[in-house]
Each structure stands twice: as structure tokens, then as C-alpha cells.
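With one protein chain removed, the remaining protein chains of the complex are shown where they sit.
And then chain A:
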Amino acid sequence: MTFSPSHRVDLKRMASKASLKQKFLKKWMEGLRTYGSSNPFTTVSERKRIIKLSADIAMASIQEGATKWSRALIENASQGMDTFKKSAMSDDRGARLPSAASVAKKIASKKISKSRRRRTRICEPPRPKRLQARSIAKRLVKKRTQVLKNLVPGGESMDDASLIKETLDYIMSLQVQVDVMRSLACMSEHLHRK
């Protein structure tokens, strides 16, 4: 049986996605276990926040600082975890457990680059009518690019070419995150039904 080149690429892609899912699951469970052990009594909504923040930190930390979105997400999610911990923890334990957040932060801080805000303005000369269609299309692209920048973590300070690359990676990571979370939810529901 011969494999076509595109078939080989698909198999490779599937295998790499499977390993990403495994890494995500491992990191996510570590985070949940670490946090869960230091705070056993939580409300449902607190649990939801922990689950979500741990999932985001896990998704970002498997990038190992290679992408900008992942570094920005670790910053944001870690802040969420810290404020959460401060309000939730009332007792004073002797040894502080290293949280997934602080571990992820250590990995990411090795490669954090300073973000720069770039603001440039071009004054456009008045245009003949036949070029208006092109400028409308350009404006639409610019508007939608701005929306995208607000959706991707750390996107505000990206140039447009990096934005596309980061978006590709971010979407793939989100797909991994959703797939694993969905599988866990389905499995858990199935187990509880017995």
C-alpha cells in the first residue's frame, strides 16, 4: 500500500495533534491537582474559574514561550489565579505549593520580549472614484484586523504578518483545548450515569 504525500502529511498532523492533546491534558491535570489540594472546599462557580484558568495556562505553557499569544495568556491567566487565591485562601499554610501558574510563568519569563505599541498614521490624498472600491476593501480589512487583534492574546502590539502566524497557532491550540475538555466532560458524564 503506497501513501500519497498528502496522506503522509495528514498522518503527521494527526500524530502531532495527538501529542499536543496529551501534553495539554497532563499540564492541565497537574494544575488542577495542585490547586485542588490547597483549597478543597470550593463553590461550583469557583471550580469553573479554576478549571478554565488552569486550562488556559496549560494550553499556553506547552508552547514553551515560543509564541507571543501564549506568553500574554500566561500573564493574564496567572493574574486571575493570583487574585483568586488571595480571596479564597483564608488559612495560613507553612509551605507554599508551587502552582502551575508560577511554573508556567518561570518557563515563559525566559523568553518574554517587550511589547511595543506601534501607531502610525498615513494621510491619504483625495482619491478618484475608481479607486474607492479598493480603499473600501482596505478599510474593511483594517477594521477586521483590529477585531482579530482584540481576540488574540497579546495581539494589540503585533504587526499584521505576525498576527496571522500567531492566529494560526492560537486557533490550533484552542482546538486542542476544546477537544480534550470535551472528551473529559463526555467521559465523566458517562461514568456518572452508571
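Basically, contacts are C-beta pairs under 8 Å (C-beta built on N, C-alpha and C of every residue); 3 or more make two chains touch, one makes a residue touch a chain; residues count from 1.
Definition applied: contacts and distances are computed from a predicted model.
K.L.:
Of the candidate names "BHLH domain-containing protein", "ApoA-I-binding protein 2", "Translation initiation factor eIF2B subunit alpha" or "Putative FBD-associated F-box protein", which one corresponds to the UniProt protein name of the undepicted chain?
P.N.:
Its record in UniProt gives the absent chain the protein name "BHLH domain-containing protein".
K.L.:
Which residue among A:D10, A:E64, A:D82 or A:D160 touches the omitted chain?
P.N.:
Of the listed residues, the one touching the omitted chain is A:D160.
K.L.:
Which parts of chain A are in contact with the chain that was left out?
P.N.:
Residues in contact with the chain left out: 22, 25-26, 29, 32-33, 36, 40, 44-45, 47-49, 51-52, 55, 113, 116, 118, 120, 134, 137-138, 140-141, 144-145, 147-148, 151-152, 159-162, 164-165, 167-168, 170-172, 174-175, 177-178, 181-182, 184-185, 187-189, 191-192.
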